[in-house]
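Here the structure is laid out as structure tokens; the discussion comes afterwards.
Heads up, this is only part of the complex; the chains shown haven't been moved.
Chain IDs A and B follow the sequence of writing; residue 1 opens each chain.
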Amino acid sequence: MAGNTFGEIFRLTTFGESHGAAMGGVLDGMPAGIWVDLEAVQVALDRRKPGQGALTTARKESDTVEFLCGFHPVPNAEGHVQTLGSPIGFQIRNADAHSKDYDALAQTFRPSHADYTYQAKYGLRDYRGGGRSSARETVSRVVGGALASALLPKDLQIHAYVQRMAGVGIPEDAVFAPADARNHSTGCPHPETASAMETALLTLKDQGDTAGGVIACQITGVPAGWGEPVFDKLHARLGYAMLGINAAKGIEFGSGFAGSESTGSRQNDAFTNLGQTSTNHSGGIQGGISNGMPIEFRIAFKPIASIRQEQNSVDAAGRPVTLKIEGRHDPAVLPRALPIVEALAALVLADFYLAQRFQLNA
Amino acid sequence: MAGNTFGEIFRLTTFGESHGAAMGGVLDGMPAGIWVDLEAVQVALDRRKPGQGALTTARKESDTVEFLCGFHPVPNAEGHVQTLGSPIGFQIRNADAHSKDYDALAQTFRPSHADYTYQAKYGLRDYRGGGRSSARETVSRVVGGALASALLPKDLQIHAYVQRMAGVGIPEDAVFAPADARNHSTGCPHPETASAMETALLTLKDQGDTAGGVIACQITGVPAGWGEPVFDKLHARLGYAMLGINAAKGIEFGSGFAGSESTGSRQNDAFTNLGQTSTNHSGGIQGGISNGMPIEFRIAFKPIASIRQEQNSVDAAGRPVTLKIEGRHDPAVLPRALPIVEALAALVLADFYLAQRFQLNA
């Protein structure tokens, strides 16, 4: 219940504070004999790295993952290595940590950050860069997710993209490929929308303000039958994972909130064959179990709380103070959150993929 | 990973198929010495019982909970009994189970039900009334939640209410008390809206159609400090629990999806004192941990899939069939889902309440 482990069979435990010696994790439950391209893991990690454009912070994080164990010592011709079935331990050293930037915040609680709640919970906190509550912790989730992807069937594809940001969204009738999210620094796969988003975002940045938005995710290639009844429904576990991402405040599957306004006769997905329906209002999940159609969900992200404007707050004694957060901060979390969403989806799916092996007698 | 247990320290395991001998559960992790009013548990159970009005099915479920163990044999003057610290086992016998109504469905998959996905997962299924996938399973969650409420601090209040249904919603500026949800069969605490909802719902019912909607939940009295970092954030666990409710398709906390359209300068909740903020866009949770403000979230429920209209589907061999679901079915799941939402909220909070005892040294 300490909150640092995710997964039942395929389990990722992460550790690390933003300005400590290292971030890292242990992935346990990976079957033996899986070939892994460790360079592909680093590529996934590079996608969430800051310092890649005007839209992201200038902090230069090295973000180089070192694997400590879990692989057979002899690589194949492509340089891939094979899992041993033992836990995979890894670390990402923290560098470029300007702790002094944060000293002023040791006695003040930044609004809508975790400063106050951590203090209330633990009685003390690492105030440097948010400590354990920092989004920097997600480096470990990205590594775990990249390893999960190596386990999953090759035709299973996970694509997250920025659908709305800074009040700008992809039009309903727009045609685009989710995978094109990688082509633009906003993470939006629709070029016209991406440009408009960028403009809106830079305006906010100039004002010292920040934006929220919505990330959509589409998963194809999941066969019917993944997920568990009652509490561990496929969408309940996906929701559990996604709501744990920093700044996530909501999630909906298939037609979601809009569908709740509709009627059964319009929302029901008629079967056209086994594993195929004429519509997909269910978002690929019925009764908590995949039905063979694409899995679709949307995540709401609040605007980043670190704004460069003066704000009212209180100090450790509850006395009024004003504060202004300086330092390097993104105007929106969404572009860098895409690989995190994909990583968590892969972690959730890997768990269910392995769980389904229990049903081989069926 | 079999999906039938929820909670880490305070753990509810449920069992039962809709038309088997009994539903039931085991609640483990309840501390010893807690006084429980077992009649209050039955009252909670009665709230989700069908057959209570024009809006709910005519199925007469007895829904009487029998406690099998876990309490000291000597009650106090009020008839309350004390927990022993051992697991609390309970059952609710299934009665009035018209299995024959369902025989026709053994070879057909009802659209947007779990029939096909269970068959795909397990290779066989109990086709009578949905078997394990039936919403009848939630009787056990309601019992578990009522027991959780006995553990939680007395000033902690959980109130769920129907905010939107059949396209009708409480106006933004309406004044109402969430607790009044119990006064109307729709579960809507705002009388004018409740009447309009009822009318809309009865119209749909006449058409053999069904409605979806939104349940809102407000929790007061949670002190700052509940929740865990990273994966087990308070809202991630609440989302995990709520998305496991039959027909739930989305959830949002605080300003949620609407807030994702806003900016940091407008969304940040300025502290006015320790545990107090001038706004509550965060919905009472910051960094995944309660901040002392009311916890607020909204759940989207899809329209009930069992409609009395002819639908297209396929049989076990994938051949086209048409089917029309007869029998007794509610036009909307929301009124009866209110005690389920409250029960799951109590289960989630009981877990964090106990987890917080580890921090006594802080």
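By definition in this document, a contact is a pair of C-beta atoms (placed from the backbone, for glycine too) under 8 Å apart; a residue touches a chain by one contact, two chains touch by 3 or more.
Every value quoted in this text rests on a predicted model; they were computed, and no experiment measured them.
What's in place is 2 chains of the same protein, and the file's complete complex has 4 copies in all.
Heads up, the rule we're going with is that only the chains that are shown with their structure count from here on.
Here the CA centre of subunit A is 27 Å from the CA centre of subunit B.
Across the interface of their complex, subunit A is touched by residues 1-6, 8-9, 14, 109, 111-118, 120-124, 132-133, 137, 164, 167, 204, 207-214, 223-233, 235-237, 239-241, 243-244, 249-257, 259-275, 277-278, 281-283, 285-292, 300-307, 309, 311-314, 318, 320, 351, 355-356, 359, 362 of subunit B.
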